[in-house]
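Apart from one protein chain that is not included, each protein chain of the complex appears where it belongs.
Labels run A, B and C following the written order; every chain starts at residue 1.
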Amino acid sequence: MIDKLRDDVLETMSIIPSGASVAIGGFGLTGVPAMLCDALCQLDRRDLHVVSNNAGIDPTGVGRLVHEGRLRKFTGSFPSNPEFLPLLHSGQVELELVPQGTLAERLRAAGAGVRAFYTPTSAGTDLATGNYPSRYDRDGHVVEWMSPKDVRVIDGQACVLEFALATDFALVKSTRADRLGNAAFRLASRNFNVPAAMAGRVTVCEAQTIVDAGDIDPDSVHLPGIFVQYVVQSKDRRLADPVVPVA
Amino acid sequence: MIDKLRDDVLETMSIIPSGASVAIGGFGLTGVPAMLCDALCQLDRRDLHVVSNNAGIDPTGVGRLVHEGRLRKFTGSFPSNPEFLPLLHSGQVELELVPQGTLAERLRAAGAGVRAFYTPTSAGTDLATGNYPSRYDRDGHVVEWMSPKDVRVIDGQACVLEFALATDFALVKSTRADRLGNAAFRLASRNFNVPAAMAGRVTVCEAQTIVDAGDIDPDSVHLPGIFVQYVVQSKDRRLADPVVPVA
Amino acid sequence: MSIDGRIGWSREELATRAAMDVPDGSYVNLGIGIPMLIASHLPSDREVWFHTENGVLGLGGAPSPDEVDPDMQNAGKEYAKIVLGAASFDSALSFAIVRGGHLDIAVLGAMQVSPSGDLANWSVPGRTPGVGGAMDLVTGTKQVWVLMDHTDRDGRTKLVDHCTLPLTGLRCVTRVYTTLGVFDIAGSYFDCRELAPGVHTQTVTELTGADVAFGHLR
Partner (left out) sequence: MSIDGRIGWSREELATRAAMDVPDGSYVNLGIGIPMLIASHLPSDREVWFHTENGVLGLGGAPSPDEVDPDMQNAGKEYAKIVLGAASFDSALSFAIVRGGHLDIAVLGAMQVSPSGDLANWSVPGRTPGVGGAMDLVTGTKQVWVLMDHTDRDGRTKLVDHCTLPLTGLRCVTRVYTTLGVFDIAGSYFDCRELAPGVHTQTVTELTGADVAFGHLR
């Protein structure tokens, strides 16, 4: 029998070692697996490669990981956390800056067996031509640049080749989930949680409400359980699901 | 105000000319826009390039289009309609045979701004190497072969380059739809309807039940209205939606 | 010379002017900042559908405190409402909508625009380099409008012959609304379609770093 529910968050998260690559869902304050990020801090995990759209906008979620200096690399579109830039410019963290749509598509591609794809997004810009710094030394000098991307003209339009972005783990936050890992999300909280879960070789889902198998209508499952390996009950007590009260 | 609802099926479908490329949703007997296919026949449209997983399994839907000889080309994975092969082998129709997952991904890619992608599926097979006939003359001799596909080794695995498959039109069948084009599907009837709608430059949706805007919960919209240009009431009277009775 | 508040349109007027040009039934993405003002300045006869990158088509206005839904924010990370008939989706489908060419108009702020439609709006030295969805929006959307002050804080023109800041996209902008007027992208020059009240062609010429034509002024 499949039972992906786990009671002990720290024990569940202890499978993620320091140095791992971790895709983390969420956008702004919605759909952020904050409890799982907290667990990484409690477990003192370091040197993480975090893949996430934002680098956090407050000291929770990815923001806390940045604040505590637990990243060796950040891949995302919006590292707008004011704590991030000093870390970048002093060589403590590497940056792979990716357009937001390319990020979502690369994560989905990893989960979908698409090894690489051509998109016009970023063609001709510094992000494609190798003119964007990815790593600095402690004195703020550039020591590495993002790799130039392959270009192919398709139907008269220059397109860059983007590779699938698979990660060792993924952390996602859902509104509801069941023992099979099936998950459903409300409104803007779905965001990167689905592509992140697809990209992670092992995905942990922090569920606001845990429901019985079958409680989520088959047509309303946004993330089929096959993409999720573990489900834990969120300790976030916000009552955001008006249909199903928090258990 | 956006109102994509149309009363007159024939008038709506008359925008599709003979010769057009048309992606058609459905798999087996589920999710087939049979009424829209009937309209193409009533309007006597010919020389169509039909993109659909199956070539029909009975004389409805794509099956009727095949039966009446209205195709110049079929792109799909399963041309298992017994009426199809004689047409192919007598040069009356061209075949582009595509693995089912590649077909879904190529349609989605067209709607998602992905111009092409690399996949290991079909690498090294006749479908990739140009050893598969796509067109015969009236005597059954091969006059054209499918193009060989570009190959690139990614992470040690041979992958073929597949191009986005955009079509002039798409015909889809939904369980529910509203005036905005938002559509929802039950169980296995969703299938190719979503990727087909994404691929079509103009998409017509045959809805089993037409509902008011807002009746489909935002989280339960499987196909956002932006992918649909016209909605018509299906005359198929099957009561397949236990939640919402047929109007 | 300082523009803001002295000559030409205010930012509110600029948003109101651009809002007039948004056709009924359009699907539109509004960037953070001045572009977002368009939503509250639409003529009452328009039904316009707003897309937000973080996964909703049918974005509404700001909620009152008791209307706040913790699961609903806009791309600017502010709490937001949805309208009746909205649809939610994940980021991959959200950007399929953007990159697949389904949006009619994207409205963005800018640091520099050239007459060929090149746009620079994401990176200035010393600031946190957030690219967000801008590169996706400018390559995917049918019409890309820029809404901005005509000059920057130091009085330097933002309509330039060639962008010197890092590009967001090449040949992507179709129209520019500045505090001084409305400009179409014409390839080697800006084609001025309209001047803000009280603004003279000479002022525009002086404050623009590329050729400007006024033959289509209405």
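Basically, contacts are C-beta pairs under 8 Å (C-beta built on N, C-alpha and C of every residue); 3 or more make two chains touch, one makes a residue touch a chain.
This is a predicted model, so every value here is computed, not measured.
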Which displayed chains the unshown chain touches: A, B
Which of B:19, B:59 or B:124 contacts the chain that the document leaves out: B:124
Given B:70, B:108 or B:149, the one touching the chain that is not displayed: B:108
In subunit A, positions touching the absent partner: 1-2, 108, 110-114, 178-180, 182, 198, 213-214, 216, 218-219, 221, 224-227
Residue ranges of subunit B at the interface with the undisplayed chain: 27-31, 53, 57, 77-82, 84-85, 95, 97-105, 107-108, 119-127, 131-132, 175, 185-195, 222, 238, 240
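Everything below uses one rule, namely that only the chains that are shown with their structure count from here on.
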Chains touching both subunit B and subunit C: A
Far-end chain from subunit C, centres as C-alpha averages: B
Whole-Å gap between the CA centroids of subunit B and subunit C: 36
Distance between chain centroids, defined by C-alpha means - subunit A, subunit B (Å): 33
For subunit A paired with subunit C, centre-to-centre distance based on mean C-alpha positions, whole Å: 28
Multi-chain contact residues (two or more partners), subunit B: 112-114, 218-219
Residue list for subunit C, restricted to those that touch at least two other chains: 56, 82, 88-89, 92, 95, 98-99, 136, 139-140
